[in-house]
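Every protein chain of the complex appears in place save one, which is left out.
What follows is chain A.
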Amino acid sequence: MTRREEEMSEKRKKHKAEDSGDDVPRDAHEKPADPSGAERGTVSKAHDREAESALKPSADKAAKAAAAAKARAADVKKKPKEKKKEEPPEPSPQQPLLDSFVQVIREKAGEGAVETSFINRKDGHRPTIVVPANQWASVARLLAEEAQLAFDYLQNLSGVDYEDYLEVVIHLTSLKHGHSLCVKVKTDREEAQVPSVAKVWPAADWHEREVFDLMGIRFVGHPELKRILMPDHWVGHPLRKDYVPYDQEI
């Protein structure tokens, strides 16, 4: 078992090294994308639509990278970036709702209980909040129990690997009030730990086990945290981006 794990980690290191090796030239390509964007544009006009659509994301990316750098310099997060994207910052119809959620949570659980909040416009203006992992347990209880929020129905719980960090995404709905909310809890990749909410919403039980199984996030306080889809003796967490399958043949 231990030997197996050692092999795994070695493989992973190799894989990582290859990856970063790949990344260097890719980055080099992308960094000068700003000035060469126009050049590429003229070329792509001669080409088909496909190339044009390929250009768009890279241009977007460059703009975003610039925005991110600026944001970092100004030491503020997200909000200025969003404003820049949507030039006429039409307030979302869901904004007052989100503000009221955030206000209630901050009043009851402290200022730090909501890291950021924003409206996910692409997702039908879904109110979204980012909660620090160490506050998630108390915020979850608040979301479920506070009469004004009353998020009684857990629609979905999934995990995303963003390579720098892992994220647990929870989609909640209130059958009482008819509003819904997306909660994101970020966690470190190496020491992936998030408080369990299986006691608040029993529906989260298997979903958390699934995320633990496939993404390797430990849900602290879960009644029975063990693999659910993969066999118990499986090595590694398949949905991680750096996952290398353990092959018995080699």
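The rule is simple: a residue touches a chain if its C-beta (ideal position, glycine included) is under 8 Å from a C-beta of that chain, and two chains touch if they have at least 3 such contacts; residues count from 1.
Operating definition for what follows: contacts and distances are computed from a predicted model.
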item: Protein name (UniProt record) of the chain left out of view, among "D,D-dipeptide ABC transporter permease", "Succinyl-CoA--3-ketoacid-CoA transferase", "Glutaredoxin" or "NADH-quinone oxidoreductase subunit D"; value: "NADH-quinone oxidoreductase subunit D"
item: Residue among A:V102, A:V130 or A:V169 touching the omitted chain; value: A:V169
item: Residues in chain A touching the chain absent from view; value: 49-50, 53-54, 56-57, 60-61, 64, 120, 122-124, 126, 152-161, 169, 171, 175, 178, 182, 201-207, 210, 214, 227-231, 238-239
